[in-house]
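So that we are looking at the same thing, I have put the structure below in C-alpha coordinates.
The complex appears here minus one protein chain, its other protein chains still in place.
What follows is chain A.
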Amino acid sequence: MRYRVTHTTTYRYQQAVGLSYNEVRMQPRPCPNQQLLSSQLKITPLPCDYRTRTDFFGNQVAWFSIREPHREFVVTASSEVQIFPQPVQLDFSHGMSWELVREALWNDRSEPLLEARQFALDSPFVSADAELAGYAQASFTPGKALIEAIHDLMQRIHRDFTFDPEFTNLATPLTTVLQHRRGVCQDFAHLAIGCIRSQGLAARYVSGYIETLPPPGKKKLVGADASHAWFSVYLPDLGWMDFDPTNNQLPGDRHIIVAWGRDYSDVTPLKGVIFGGQNHELKVAVEVENLGV
(Lines give C-alpha, C1' and ligand atoms only; values in the text may rest on other atoms or scores of the structure.)
Protein backbone atom coordinates (compact mmCIF):
# COMPACT_ATOMS: atom_id res chain seq x y z
CA MET A 1 0.00 0.00 0.00
CA ARG A 2 1.17 3.52 -0.79
CA TYR A 3 0.52 6.51 1.39
CA ARG A 4 1.13 10.22 1.37
CA VAL A 5 1.50 11.64 4.87
CA THR A 6 1.36 15.36 5.55
CA HIS A 7 2.23 16.42 9.08
CA THR A 8 1.90 20.15 9.77
CA THR A 9 2.88 21.78 13.05
CA THR A 10 2.07 25.46 13.57
CA TYR A 11 3.18 27.62 16.46
CA ARG A 12 1.68 31.11 16.87
CA TYR A 13 3.52 33.33 19.29
CA GLN A 14 2.21 36.20 21.36
CA GLN A 15 5.38 38.17 20.62
CA ALA A 16 8.00 37.89 17.92
CA VAL A 17 10.57 35.14 18.18
CA GLY A 18 13.95 36.41 17.07
CA LEU A 19 15.94 33.22 17.23
CA SER A 20 15.18 29.54 17.43
CA TYR A 21 16.98 26.20 17.36
CA ASN A 22 15.03 23.12 16.42
CA GLU A 23 15.22 19.41 15.86
CA VAL A 24 12.68 17.50 13.80
CA ARG A 25 12.10 13.76 13.59
CA MET A 26 9.29 13.51 11.06
CA GLN A 27 10.82 11.73 8.11
CA PRO A 28 9.82 8.04 7.96
CA ARG A 29 12.89 5.91 8.52
CA PRO A 30 13.73 3.06 6.21
CA CYS A 31 12.82 -0.34 7.63
CA PRO A 32 12.24 -3.87 6.35
CA ASN A 33 8.57 -3.53 5.40
CA GLN A 34 8.55 0.15 4.51
CA GLN A 35 10.13 2.04 1.66
CA LEU A 36 10.43 5.81 1.58
CA LEU A 37 9.52 7.04 -1.91
CA SER A 38 9.86 10.74 -1.37
CA SER A 39 10.05 13.12 1.51
CA GLN A 40 10.32 16.84 2.03
CA LEU A 41 10.37 19.24 4.94
CA LYS A 42 8.98 22.74 4.49
CA ILE A 43 9.89 25.26 7.15
CA THR A 44 8.66 28.86 7.44
CA PRO A 45 10.36 31.20 8.03
CA LEU A 46 13.28 29.82 6.10
CA PRO A 47 16.08 28.50 8.37
CA CYS A 48 19.49 30.14 8.11
CA ASP A 49 21.21 26.89 9.02
CA TYR A 50 19.97 23.39 8.20
CA ARG A 51 21.57 19.93 8.56
CA THR A 52 20.34 16.38 8.64
CA ARG A 53 21.80 13.35 10.35
CA THR A 54 20.98 9.89 11.60
CA ASP A 55 20.65 9.54 15.35
CA PHE A 56 21.79 6.83 17.77
CA PHE A 57 18.74 4.70 16.95
CA GLY A 58 18.99 5.18 13.20
CA ASN A 59 16.21 7.78 12.94
CA GLN A 60 16.40 10.70 10.51
CA VAL A 61 16.87 14.06 12.24
CA ALA A 62 16.77 17.55 10.77
CA TRP A 63 18.54 20.26 12.82
CA PHE A 64 17.93 23.89 11.97
CA SER A 65 18.03 27.40 13.25
CA ILE A 66 15.84 30.40 12.37
CA ARG A 67 17.12 33.91 12.79
CA GLU A 68 14.34 35.86 11.09
CA PRO A 69 11.93 37.47 13.57
CA HIS A 70 8.57 35.74 13.29
CA ARG A 71 5.21 35.37 14.98
CA GLU A 72 4.31 32.14 13.24
CA PHE A 73 6.41 29.02 12.80
CA VAL A 74 5.25 26.23 10.49
CA VAL A 75 6.89 22.89 9.81
CA THR A 76 5.30 20.66 7.20
CA ALA A 77 6.69 17.19 6.58
CA SER A 78 5.29 15.44 3.49
CA SER A 79 6.35 11.91 2.69
CA GLU A 80 5.29 9.14 0.38
CA VAL A 81 5.89 5.60 1.54
CA GLN A 82 5.24 2.13 0.29
CA ILE A 83 4.22 -0.36 2.99
CA PHE A 84 4.64 -4.07 2.57
CA PRO A 85 2.43 -6.06 4.92
CA GLN A 86 4.20 -7.80 7.80
CA PRO A 87 4.87 -11.49 7.22
CA VAL A 88 2.23 -14.11 7.73
CA GLN A 89 0.32 -14.35 10.96
CA LEU A 90 1.68 -17.06 13.12
CA ASP A 91 0.24 -19.54 15.41
CA PHE A 92 0.84 -17.71 18.66
CA SER A 93 1.10 -20.81 20.83
CA HIS A 94 4.30 -21.81 19.07
CA GLY A 95 7.59 -20.05 19.31
CA MET A 96 10.04 -19.59 22.16
CA SER A 97 8.71 -19.26 25.67
CA TRP A 98 9.20 -15.80 27.17
CA GLU A 99 11.56 -17.24 29.79
CA LEU A 100 13.80 -18.69 27.11
CA VAL A 101 13.84 -15.39 25.25
CA ARG A 102 14.78 -13.62 28.45
CA GLU A 103 17.54 -16.14 29.01
CA ALA A 104 18.88 -15.53 25.51
CA LEU A 105 18.56 -11.77 25.83
CA TRP A 106 20.81 -11.64 28.88
CA ASN A 107 23.32 -14.27 27.87
CA ASP A 108 23.58 -14.41 24.11
CA ARG A 109 26.14 -11.89 22.87
CA SER A 110 25.19 -11.97 19.20
CA GLU A 111 24.81 -8.52 17.71
CA PRO A 112 20.99 -8.46 17.26
CA LEU A 113 20.42 -9.61 20.84
CA LEU A 114 22.95 -7.14 22.19
CA GLU A 115 21.19 -4.45 20.18
CA ALA A 116 17.84 -5.56 21.61
CA ARG A 117 19.14 -5.66 25.18
CA GLN A 118 19.37 -1.87 25.47
CA PHE A 119 15.57 -1.77 25.14
CA ALA A 120 15.18 -3.93 28.24
CA LEU A 121 16.64 -1.18 30.45
CA ASP A 122 14.80 1.68 32.11
CA SER A 123 14.52 4.85 30.07
CA PRO A 124 13.58 8.46 30.89
CA PHE A 125 9.81 7.92 30.60
CA VAL A 126 9.57 4.23 31.46
CA SER A 127 10.87 2.69 34.67
CA ALA A 128 9.79 -0.86 35.21
CA ASP A 129 8.50 -1.21 38.74
CA ALA A 130 6.56 -3.60 40.92
CA GLU A 131 3.18 -2.14 39.93
CA LEU A 132 3.86 -2.67 36.24
CA ALA A 133 5.20 -6.14 36.96
CA GLY A 134 2.01 -6.82 38.91
CA TYR A 135 -0.16 -5.84 35.95
CA ALA A 136 2.02 -7.79 33.52
CA GLN A 137 2.01 -10.99 35.55
CA ALA A 138 -1.33 -12.32 34.30
CA SER A 139 0.01 -12.35 30.72
CA PHE A 140 3.39 -13.86 31.51
CA THR A 141 2.41 -17.25 32.87
CA PRO A 142 5.14 -19.91 33.02
CA GLY A 143 6.12 -21.48 29.76
CA LYS A 144 3.93 -19.30 27.56
CA ALA A 145 5.27 -18.39 24.14
CA LEU A 146 6.57 -14.81 24.18
CA ILE A 147 4.47 -13.77 21.23
CA GLU A 148 1.35 -15.12 22.89
CA ALA A 149 2.15 -13.37 26.15
CA ILE A 150 2.64 -10.05 24.37
CA HIS A 151 -0.53 -10.53 22.36
CA ASP A 152 -2.41 -11.21 25.57
CA LEU A 153 -0.91 -8.14 27.21
CA MET A 154 -1.94 -5.98 24.25
CA GLN A 155 -5.50 -7.29 24.42
CA ARG A 156 -5.72 -6.68 28.14
CA ILE A 157 -4.52 -3.11 27.82
CA HIS A 158 -7.04 -2.50 25.09
CA ARG A 159 -9.80 -4.00 27.24
CA ASP A 160 -8.82 -2.48 30.60
CA PHE A 161 -7.94 1.06 29.52
CA THR A 162 -10.09 3.87 28.16
CA PHE A 163 -8.82 6.12 25.40
CA ASP A 164 -9.11 9.63 26.90
CA PRO A 165 -7.16 12.54 25.38
CA GLU A 166 -8.34 14.85 28.15
CA PHE A 167 -6.90 12.81 30.96
CA THR A 168 -3.17 12.70 30.31
CA ASN A 169 -0.40 14.85 28.87
CA LEU A 170 3.29 14.26 28.27
CA ALA A 171 4.13 14.75 31.93
CA THR A 172 1.61 12.24 33.29
CA PRO A 173 3.52 9.45 35.03
CA LEU A 174 2.80 5.84 34.18
CA THR A 175 1.59 5.10 37.69
CA THR A 176 -1.27 7.57 37.19
CA VAL A 177 -2.16 5.96 33.87
CA LEU A 178 -2.13 2.54 35.52
CA GLN A 179 -4.16 3.71 38.50
CA HIS A 180 -6.90 5.43 36.51
CA ARG A 181 -6.79 3.13 33.48
CA ARG A 182 -6.99 6.03 31.05
CA GLY A 183 -4.70 7.57 28.51
CA VAL A 184 -3.75 7.92 24.86
CA CYS A 185 -1.67 5.86 22.44
CA GLN A 186 1.60 7.16 23.91
CA ASP A 187 0.56 6.10 27.39
CA PHE A 188 -0.54 2.67 26.25
CA ALA A 189 2.71 2.12 24.38
CA HIS A 190 4.72 3.23 27.41
CA LEU A 191 2.61 1.06 29.67
CA ALA A 192 3.13 -2.04 27.55
CA ILE A 193 6.84 -1.35 27.28
CA GLY A 194 7.08 -0.97 31.07
CA CYS A 195 5.21 -4.24 31.60
CA ILE A 196 7.47 -6.10 29.17
CA ARG A 197 10.64 -4.63 30.67
CA SER A 198 9.41 -5.56 34.15
CA GLN A 199 9.67 -9.17 32.98
CA GLY A 200 13.29 -8.70 31.93
CA LEU A 201 12.36 -8.46 28.23
CA ALA A 202 13.09 -5.85 25.57
CA ALA A 203 10.53 -3.52 24.00
CA ARG A 204 10.91 -0.30 22.06
CA TYR A 205 8.68 2.65 21.35
CA VAL A 206 7.59 3.32 17.78
CA SER A 207 6.22 6.62 16.57
CA GLY A 208 4.39 7.04 13.30
CA TYR A 209 0.95 7.35 11.74
CA ILE A 210 -2.04 5.17 11.09
CA GLU A 211 -4.53 5.46 8.29
CA THR A 212 -7.93 6.12 9.83
CA LEU A 213 -11.10 5.23 8.03
CA PRO A 214 -14.10 7.56 8.08
CA PRO A 215 -17.41 6.34 9.52
CA PRO A 216 -19.33 4.37 6.86
CA GLY A 217 -20.90 6.62 4.27
CA LYS A 218 -18.96 9.76 5.40
CA LYS A 219 -16.14 11.48 3.59
CA LYS A 220 -12.79 11.55 5.35
CA LEU A 221 -11.92 14.92 6.87
CA VAL A 222 -8.66 16.51 5.89
CA GLY A 223 -6.24 16.78 8.81
CA ALA A 224 -8.37 14.54 11.01
CA ASP A 225 -5.57 12.04 11.52
CA ALA A 226 -2.96 12.27 14.25
CA SER A 227 0.47 11.07 15.16
CA HIS A 228 0.34 7.60 16.49
CA ALA A 229 2.50 5.41 18.71
CA TRP A 230 2.81 1.73 19.46
CA PHE A 231 5.50 -0.70 20.57
CA SER A 232 7.74 -3.38 19.19
CA VAL A 233 9.16 -6.54 20.75
CA TYR A 234 12.19 -8.55 19.77
CA LEU A 235 11.53 -12.19 18.97
CA PRO A 236 14.78 -14.10 18.44
CA ASP A 237 13.30 -16.24 15.69
CA LEU A 238 11.35 -13.50 13.89
CA GLY A 239 13.04 -10.21 14.65
CA TRP A 240 11.18 -7.12 15.81
CA MET A 241 7.41 -7.38 15.77
CA ASP A 242 5.02 -4.47 16.25
CA PHE A 243 1.90 -4.37 18.43
CA ASP A 244 -0.66 -1.58 18.61
CA PRO A 245 -2.41 -1.67 22.01
CA THR A 246 -4.58 1.38 21.22
CA ASN A 247 -6.25 -0.42 18.31
CA ASN A 248 -5.66 -3.93 19.59
CA GLN A 249 -4.03 -5.07 16.39
CA LEU A 250 -0.78 -6.20 14.85
CA PRO A 251 0.21 -3.40 12.48
CA GLY A 252 -0.28 -4.62 8.97
CA ASP A 253 -0.15 -2.25 6.02
CA ARG A 254 -1.89 0.74 7.61
CA HIS A 255 0.86 1.75 10.03
CA ILE A 256 3.58 4.09 8.82
CA ILE A 257 6.74 4.09 10.93
CA VAL A 258 8.63 7.33 11.48
CA ALA A 259 11.10 6.58 14.26
CA TRP A 260 11.82 4.34 17.20
CA GLY A 261 13.66 4.57 20.48
CA ARG A 262 13.50 3.62 24.15
CA ASP A 263 10.45 5.82 24.69
CA TYR A 264 8.86 9.06 23.53
CA SER A 265 11.83 11.16 24.66
CA ASP A 266 14.03 9.57 21.98
CA VAL A 267 11.63 10.30 19.11
CA THR A 268 9.99 13.64 19.93
CA PRO A 269 8.78 14.87 16.49
CA LEU A 270 9.66 18.53 17.08
CA LYS A 271 11.92 20.02 19.71
CA GLY A 272 12.95 23.62 20.00
CA VAL A 273 14.48 26.37 22.07
CA ILE A 274 13.21 29.84 21.22
CA PHE A 275 14.17 33.34 22.27
CA GLY A 276 11.19 35.63 22.73
CA GLY A 277 7.64 34.70 21.89
CA GLN A 278 6.12 34.72 25.38
CA ASN A 279 3.07 32.46 25.21
CA HIS A 280 2.29 30.33 22.22
CA GLU A 281 -0.52 28.45 20.58
CA LEU A 282 0.15 25.08 19.00
CA LYS A 283 -1.77 23.40 16.21
CA VAL A 284 -0.94 19.99 14.74
CA ALA A 285 -2.61 18.56 11.66
CA VAL A 286 -1.87 15.15 10.17
CA GLU A 287 -3.27 13.75 6.99
CA VAL A 288 -2.72 10.21 5.79
CA GLU A 289 -3.85 9.70 2.20
CA ASN A 290 -4.19 6.24 0.78
CA LEU A 291 -2.71 6.24 -2.75
CA GLY A 292 -3.70 2.68 -3.49
CA VAL A 293 -1.57 -0.36 -4.04
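Simple rule for what comes next: a contact is a pair of C-beta atoms (placed from the backbone, for glycine too) under 8 Å apart; a residue touches a chain by one contact, two chains touch by 3 or more; residues count from 1.
By definition in this document, contacts and distances are computed from a predicted model.
Asks: The chain dropped from view, which UniProt name applies: "FkbH-like protein", "Amino acid/amide ABC transporter membrane protein 2, HAAT family", "Biotin synthase" or "Circularly permuted type 2 ATP-grasp protein"?
Replies: The record names the chain that does not appear here as "Circularly permuted type 2 ATP-grasp protein".
Asks: Using the document's definition of touch, tell me which of A:L37, A:A138 or A:V273 contacts the absent chain.
Replies: A:V273
Asks: For chain A, which residues touch the unseen chain?
Replies: Residues of chain A in contact with the hidden chain: 11, 18-23, 48-49, 51, 53, 55-57, 63, 65, 67, 109, 111, 114, 117-118, 121-122, 129-130, 170, 266, 270-277, 280, 282.
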